[in-house]
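Pasting in a structure now, in C-alpha cells, and then I'll have a few things to ask.
What you see is the complex with one protein chain gone and the rest in place.
Chain lettering (A, B and C) follows the sequence in which the chains are written, and residue indices restart at 1 in each chain.
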Amino acid sequence: MSKSSNKNWRDELHEIIYEADTPAGKLFDIILLIAILASIALVMLESIKSFDEKYHDFLNISEWVITILFTVEYIARIVTVKKPIKYITSFYGVIDLLSTLPKYLSLIFAGTHALVALRALRLLRVFRVLKLARYLGASNHLASAIKASRAKISVFLFAVLIAATIFGTIMYLVEGEEHGFENIPKSIYWCIVTLTTVGFGDIAPVTPLGQFIASVIMILGYGIIAVPTGIVSAEYTKQAGQAKTPLTNQPHRNIHLNSQSCANCLANDHKDNAEYCHKCGHNLHIN
Amino acid sequence: MSKSSNKNWRDELHEIIYEADTPAGKLFDIILLIAILASIALVMLESIKSFDEKYHDFLNISEWVITILFTVEYIARIVTVKKPIKYITSFYGVIDLLSTLPKYLSLIFAGTHALVALRALRLLRVFRVLKLARYLGASNHLASAIKASRAKISVFLFAVLIAATIFGTIMYLVEGEEHGFENIPKSIYWCIVTLTTVGFGDIAPVTPLGQFIASVIMILGYGIIAVPTGIVSAEYTKQAGQAKTPLTNQPHRNIHLNSQSCANCLANDHKDNAEYCHKCGHNLHIN
Amino acid sequence: MSKSSNKNWRDELHEIIYEADTPAGKLFDIILLIAILASIALVMLESIKSFDEKYHDFLNISEWVITILFTVEYIARIVTVKKPIKYITSFYGVIDLLSTLPKYLSLIFAGTHALVALRALRLLRVFRVLKLARYLGASNHLASAIKASRAKISVFLFAVLIAATIFGTIMYLVEGEEHGFENIPKSIYWCIVTLTTVGFGDIAPVTPLGQFIASVIMILGYGIIAVPTGIVSAEYTKQAGQAKTPLTNQPHRNIHLNSQSCANCLANDHKDNAEYCHKCGHNLHIN
Partner (left out) sequence: MSKSSNKNWRDELHEIIYEADTPAGKLFDIILLIAILASIALVMLESIKSFDEKYHDFLNISEWVITILFTVEYIARIVTVKKPIKYITSFYGVIDLLSTLPKYLSLIFAGTHALVALRALRLLRVFRVLKLARYLGASNHLASAIKASRAKISVFLFAVLIAATIFGTIMYLVEGEEHGFENIPKSIYWCIVTLTTVGFGDIAPVTPLGQFIASVIMILGYGIIAVPTGIVSAEYTKQAGQAKTPLTNQPHRNIHLNSQSCANCLANDHKDNAEYCHKCGHNLHIN
C-alpha cells in the first residue's frame, strides 16, 4: 500500500498514527487504547476516597505518565498533518488537547485554594473517553438513520416537554408541597421521571387524585414511547432498502475500505486501490 | 409574494402576525417566542417559595408586562382576521384568550380570600406553553401516523386497563392493607405503575406470592409494550410508502410551502406560487 | 335486515341481546355497559374502608340490583340461544355466570365465619370487567398479529426467565441476605424487576460488584426489549401487507360487517347481505 522509498520520517509517523494497516500502526492503536482505558480507570479510582488515600502517589505518577503520553501523541499528530489548523480545530483535535491540559493546569492552580475549580479540572479528564469514539468508526449506516429521523424525534421530544410542563403544574396543584412536589420545576422533573418510565420513587403521589393523574401520565408515557421507536424503525428500514443499487436491485457490494488517512485533509475510508484522496485529490502515496 | 400597493394597515398587520416570510413577521415570531418562554419561566420561579419572597414585585411587574403583550396580540389577531369568530373558537384562539385572562381575574378575586381558586388561577398561565404548538408546524406526517393508529392503540390501552383492574384486585387480596395495598383503586394504581415499567417503589409486594404475581405482571408489561410500538412502526412505514406517487413510484417531490396564512379561513401551508387559498378559495393577494 | 313477521318473542329478544343494529339492541348494549362499569366501581368503593363504613347499605342494595340485572341477562341469553350448552361453556358464558354467583354465594357462606373465603368471593366480582371484552370486538387484525408472533415471544420470555434464574443466583451469592437478597426466589424476583426495567428499588445492590453486575443486567434488559418489539413490528407489517388481494395488489375492500349474531352457533361478523351463517350455515333470518 505504501512505498516507503519516497517517504521521510514525517510520512512514516503519519502512517503509524493515522492508519492501522502496518504493524507499527496497529501497535500504536493498541497502546493508545490501553492508555485511554487506563486513564479513565485512574479518574474513577481517584474518586474513591479510601483508594485515593492509600495509593495517592501511585495515582499521581500514573496520571503524569499518561498526560505526557497524550502530550506526545498530540504534538506528533500536529507535526505529521499537512494542515495542522484543521486538525487542531476538529472535534478530535479539541478532545486530544483537553486530554492533556488538566494535569498541567492543576500545577498552575495548585498554589491557590480554589478547590472546587481544581476538582472540576481533575474530572475534566473523563472526557478522554471521547477519544474512544475514533474506534467506533464504520457505523455510518446507523448514524445516518439517526440523523434522518432527528427532526422528527425533536418534534416528539418537544411535545413530551410541553406535556411534562402542563402535567407537572397540575401535579404541583393537586399534591402540593407537603407530598414532595415543592415547586413547579421539581414537579416537572417528577413528570419527566414518570413519562420516561424511569420512576425513581423519590417523589411519589400520595392523594387518590394525584395517583389517578399519575396513572394517566404513565399510560401516556407508555403509549408515546412507541412513536420515536416507530420513526427510527421506519427510517432504518428505508435506509436499508435504499442501500440497494437501483437497477439490479441487489445489496450494495461490500467494498473493502482500508484505514489509510489523507495527510492533507484527514479524510478516511479510502478504497484499497485508491491513488488519490476522494475528498481533496491529494496523492495518497506521496503523502 | 405580497403586493403591498393594494394593502391597508390591517393587511400589513395580518402578514406580520400570521406569516413569517417578511422581516417584520420574523421579528414578531421571535418576540412572541421569547415572551412565551419568559412567561413559563415566571410561573415556575413564582412557585419557588424562597425566590417568590425575594423578588415578588419583579415577578408581579413582569407578569403584567407579559399579560398586556399577550392581550395586544390577542386583539391584533382578532382585528386582522376576516372571520374573527372562527379564530376565537379555534384551538389557538382559546389558548390565546386563556393566556391573558388569569392576571385580570386575579384582580377581581383579590378581595376575596379564595386562596385555592387564586392559586389554581395563577397556575392556569402554564397553558401558555400550548402557544408553542404553533411553532411545531410541519410535523403533519408524524401526526397522521399517530392518528391512523389511534384506534388500535385505544384497544390496546383498554386491554391494559382491564388487565390492571384484575391484577390490581388480585394483589389487593394477596398483599392486603398491611403492605400498602390499602384498597382496590390504589392496587390498580400500583398495577399500572408496574405494567408500564415505571416502578416507583412507593408500594412494593412483600409476600412471596405477591412477588411472584408481580413478576408475572412485569413480564406481561415488558411483553405487551411491543404491541403499540409495532403498530405505530408498521403504520409509519406504510405512511412513508404511500408518500410515493403511484405511477412513477418515486418519492414525493418536496414542494416548498411558505408560511402564508389565509386571511379568510386561517389555512396554512400554501404553495409559493399559490394565488388562492387551497381550502376556501379566498384570493391570497387581496387579503 | 330482519323480517320481524316470522319472528316470535324469542327471536326478537335474541336480536336485542346479541345484536346492536336495532334501537332496542343499542339501548340494551348501553344499559349493560353502564351496569358493568357501575359494578366495577362498586367493588372498588367497597374496598375503601372509610367509604364502606359510611355507605354500607347503599353499596349492598346497589350490588343486589346489579346482581339481579346480570342474572336476568344470563337467563335471557340462555333462553334465546338455539344451543344453550354451547353458550354456557363458552368464554362469555362462564364470565356471565361468574358475574352473578358471588352475591348469591355470600348468602350461603354468611352463616360461617370463613372471612377470607368471603372476601375472595366478593372480589371475584371484579372479573365482570371481562364482560367489557365483548365491546372490543373488531380488533381481529391486532389479535392475529399477536397470535402469529406468540411462539417467538414465548421463546424470548423463556430465555428471559433462564437469564433471570442465573443472574438472580449470582446476585444472591454476591450481595447476600444482609442486603435484601434473602434467598434465590427473591433474587430472581429482583432480577425480573431489573431486566424488565421496572426497578422498584425495594431491593437494590449495595456492594460495588453487585452494582456492576446490576449494570450488566440493566443494559441486557435494555437491549433485549428490542427483540419482542422487532418481532411484533415485523409480523404486523407482514399482516398489513398480506391484507392486499394477491392479483390487483390493492388494499382489501372494507366490507361492512354488521353486528348480527347467529342464533345457532353465536358466530359474529356477518356481512350485511348475508343470508346464512358463514360458520354453521344456519339461516340468519329464520333465527
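Please note the rule applied: a contact is a pair of C-beta atoms (placed from the backbone, for glycine too) under 8 Å apart; a residue touches a chain by one contact, two chains touch by 3 or more.
Small disclaimer: the values here were computed from a predicted structure and weren't measured.
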item	value
Of A:G25, A:P102, A:G199 or A:G223, the residue in touch with the unshown chain	A:G199
Which residue of C:L13, C:L33 or C:I184 touches the chain not shown here	C:I184
Hidden partner chain, residues of chain C it touches	152, 155-156, 158-159, 162, 165-166, 169-170, 172-173, 177, 182-185, 187-188, 194, 197-201, 204, 208, 211-212, 214-215, 218-219, 221-223, 225-227, 229-231, 233-234, 237-238
Hidden partner chain, residues of chain B it touches	197-201, 229, 233
For chain A, residues in touch with the removed chain	40, 43-44, 47-49, 119-120, 123, 126-127, 129-130, 132-133, 136, 139, 141-142, 145-146, 153, 157, 160, 185-186, 188-189, 192-193, 195-202, 225, 228-229, 231-233, 235-237, 240
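The rule is short, and it goes like this: only the chains that are shown with their structure count from here on.
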item	value
Copies chain A and chain B - rotation angle from C-alpha fit, nearest 5 degrees	90
Self-contact between copies chain B and chain C, residue sets same or different by half	different
Centre-to-centre distance between chain C and chain A (centres being mean Cα positions), rounded to whole Å	46
Where chain B touches two or more other chains, by residue	185, 188, 197-201, 225, 229, 231, 233, 237
